[in-house]
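What follows is a set of notes on a single structure, which appears directly below.
Removed from the display is one protein chain of the complex; every other protein chain stays in position.
Entry: chain A
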Amino acid sequence: MALRRYTASIDGTIPVPALLYDDEELLASQDGVGIYDGCVYFLSLTWCTVFMSPINSLQKAPDYQTGSVHVSTHRLFFVHSQNPTSYSFTMGLLHVIRTNYYAGLFKSSPKVSLFLDADTALPLNTTSVQRTEIFESWECEVCSHRNPPGLSPAAARICALCGVPRSASAGSTASEASSQIQSLFSSIPESSYTSLSSSSSPGPPSPPSINDDSDGMACPACTFLNHPSLRVCEICTTPLSNVDHAGSMRAKSAPSTRPISPIGDIIDPANLLIKLSFRKGGDKPFYNVLRRALRSQAWEGKRIGHNARSGTSSLAVTSPDYGVTPVAMRPSGIDGIMRNVEASAHITQTDLNDALKDLEGLMMKAKDLVHLAGELNEKLTASSTTTTTSTLASPFSTTSSPGTQLSSPFSTTTLVPSTEPEEAKFIRSSLAQLGLQMSNTPVTLDMIKDERRWVEELARELARVLQGSPDDIPGQKSVGIMKERGIVGLDEVWGGWNRARGVALIPPSTFLQVLPHLPAYTTPPIRSRVFKSGLSVLHIPPYTHASFTARMVGYLALSGVMTTSQIAHEENITIGLADEMIAAIEADGVIFRDDERSAIRGGGSGTTSEVRWSRNLFLEYIWDGQL
């Protein structure tokens, strides 16, 4: 019988959440559920045969007719409503290979069929030695991490810290199947079990009272009836014989009231089936949750990830003889950790390389695009000139201008020459919108082989950026940086120039090489100037030291005293720049300063004071005070 082969009894008086492993999660609960235990043949029959044919191999399990059923990520729980102590059981979801849903008809309740895997049936003869070991805390041989009990069997097989599987010697020859049945037998660690019962939950009998029903094990020395899970006598610590222990456990798992049918021991793969009958509804949501839990295969725990790496099929987990082999193939210990780190670093490196390659490709494409736009522009210019001449010669000629291929066929068929410039203008403006302004094609080194000429070309280009090109197309906004300002910081010029170029950016060193050539290509000549503080600027003649000094003296003659900010305002330059230029004049001794910090009242508060400038009267001063 499927029920007996796959389930383990639990104490239903303990709330289900307390029965869960540490890494297990309760997903759904539903009460008013009955259990059918039997074979698959029934599936094709109608509902009435369930009740009317006594010979049907699918029968209602008499002891499991009213109860609530819970599904967790790892297991299915059935808790009997009247007799939770005796008729509650749990079943691992790993046994389920297939599910079927029957929506119900007339008096028949909706049912969920669970087809069970014959290979994972629980062996009936297990030794209690293995059972207790799996639920003790254990120390990892490699990293000495003490793994706490309470994890699911799959998770408990490997060290929680380093991922090394628990050594075979520590677990003796514990096979997976046996460890699983152990987990089902006593689904919670003993420590938490006792603490739970001692915390006086209402109704449930305490562990000793369970043992009253002859399941206790008599100590060979003092005859004390010990709890079956104990290995030594509670009173005199005499080792208890474990030989008949498994038998007692089996008796507990299969309640004595249930008749032991002989077919139970014959495993017929087709007969392995459990049905859940939902008498109070709630079947659909429960079925969905159950299917999700089955799909996620949480009971395989972390093994899935590891197996994927070592190439072991995850099927091996459920095969009965998978035991140690997949575990041994997995990289383990520090070596495994190192290898994981290396692998992830390698993946990151590959990804980065790919991304950079993409970027480089994009740059190449961008260059092509710029080139193409340049050609297009040239053709447009050529076409506009040729069409005007050709239309003068023969107004109806449709060929011979290269630009017609670029413009729309409409213009070629209508043969109206005046449309041509408009088309060209449209294409030009769309090029401009794309940022492919071709009036300022960047000069690059590969265009010009001679380095000296390159620098000169750059100077010419920079002059255009600074002062705007004289042959600007009307309506096109290209105002030079220095069109309205006489003095600009070098950093701003460099940034503006490179922004205007867009591609093949100019490094600062080249920029500085270009500067000496600039006055030859600019009108008025733009020169560079370096202030004492290191600030570099480009300026036109009115901002030379001499002419600025002259202007400054003029201001001071007019108003006597001026602050730095007043001068900056007057000159329409930044205060920082004004400060630098005035400092240069002060170094000449033409002007001198009055720091407001030396005021008696007000104005003298710390650093916020302002410097006021006036003509230097001291140099020609002659003592006129008391002698």
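Here are a few things to note about the model shown:
In this section, a contact is a pair of C-beta atoms (placed from the backbone, for glycine too) under 8 Å apart; a residue touches a chain by one contact, two chains touch by 3 or more; residues count from 1.
Simple rule for what comes next: contacts and distances are computed from a predicted model.
Taken from the listed names "E2 ubiquitin-conjugating enzyme", "6-phosphofructo-2-kinase-domain-containing protein", "26S proteasome non-ATPase regulatory subunit 1 homolog" or "ESCRT-II complex vps25 subunit", the protein name that UniProt assigns to the chain not shown is "ESCRT-II complex vps25 subunit". Summarising the interface, chain A meets the missing chain with residues 560-561, 586-589, 592-595, 597-603, 612, 614, 616-619, 621, 623-627.
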